[in-house]
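Have a look at this one before I ask anything.
One protein chain omitted, others in place.
The block that comes next holds chain A.
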Amino acid sequence: MGIDFTGGTLIEIGYEKAADLTLLRNTLDESGFSDATVQNFGTAKDVLIRLKLQEGVSSADLSAKVLEAINKKTTEPANLRRVEFVGPQVGDDLAQDGFLALLYSTIGILIYVAWRFEWKFSLGAIVATLHDVIVTLGVFSALNMEFDLTVLAAVLALIGYSLNDTIVVYDRIRESFLTFRNKTVEEMMNLSVNVTLSRTIMTSLTVILVLISLFFLGGEVIHGFSLVLLFGVFFGTYSSIFIASPVALMLGACPADLIPPVKKGEHIDNLP
């Protein structure tokens, strides 16, 4: 979790030459910031210092104190690039807002897909999407990266993207339901997934191309963002093929669900 949600202080400084991390660590230790973590950020010249919310110390002017302590010890004055301080109240709020955003977007999409298709499809889409989010976050945390606001934005964008993929397949399934009356549900779904396959892969490829560019050239700040989307697009692509439709199938989706105005219900009961 990044300071956006936990609260704390983050200071990014830059030097002309490679920074001496050990010296910085010792300096901070001596100056009473023993819980500070010091690491390189992007290049060896840039340093990121993280401080937790401290007991008994006012946080508002922490950054100034840290910088002062560092500049006393190093020969070259640090170039202050970025300071972020998030108080405990704000951290809680941001975490809550983030959670609500996830919740509302999921509900919004559930409703939209249920309205445009049917609840079984809607559930299939949500299962596939949740799968993407969970797997991506799993990989993300396995890499021990920091979860901040931009990463949350990426997760939400991922939800949109993964659904987009799923819906293209669903749309084709509906079309198949309408055109091929003599095939089984399974065959029709299979066919639909197959004809949309090239499109699914093409789109994923273009998105991956821009994400790779963003990941390698967009700078450290946006690393987490592009990484989440890179993984997400990868998982999202296979989940819309291998999860979304099978789930709808398992739930007993059939042509009658999508072809109005035949009465629903009756057909569902008759399914194997």
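Just so we're on the same page, a residue touches a chain if its C-beta (ideal position, glycine included) is under 8 Å from a C-beta of that chain, and two chains touch if they have at least 3 such contacts; residues count from 1.
Basically, contacts and distances are computed from a predicted model.
**Q** Given the options "ABC-2 type transport system permease protein", "Anti-sigma factor antagonist", "Protein translocase subunit SecD" or "Putative ABC transporter ATP-binding protein", say which is the protein name UniProt records for the missing chain.
**A** Choosing among "ABC-2 type transport system permease protein", "Anti-sigma factor antagonist", "Protein translocase subunit SecD" or "Putative ABC transporter ATP-binding protein", the correct UniProt name is "Protein translocase subunit SecD".
**Q** Quick one: say which of A:Met1, A:Ala44, A:Ala64 or A:Met250 touches the chain that got left out.
**A** Residue touching the absent chain, from the options given: A:Ala64.
**Q** Using the definition of touch stated at the top, determine which of A:Ile167, A:Met189 or A:Ala248 touches the missing chain.
**A** A:Ile167
**Q** Which one touches the absent chain: A:Leu23, A:Ala69, A:Ala114 or A:Ile222?
**A** Among A:Leu23, A:Ala69, A:Ala114 or A:Ile222, only A:Ile222 touches the chain that is not shown.
**Q** What residues on chain A make contact with the chain left out of this view?
**A** Spelled out for chain A, the touching residues are 12, 14, 53-61, 63-64, 79-90, 94, 97-98, 100-101, 104-105, 108-109, 112-113, 116, 149-150, 152-153, 156-157, 159-161, 163-165, 167-168, 171-172, 175, 195-196, 198-199, 202-203, 205-214, 216-219, 221-222, 225-226, 229.
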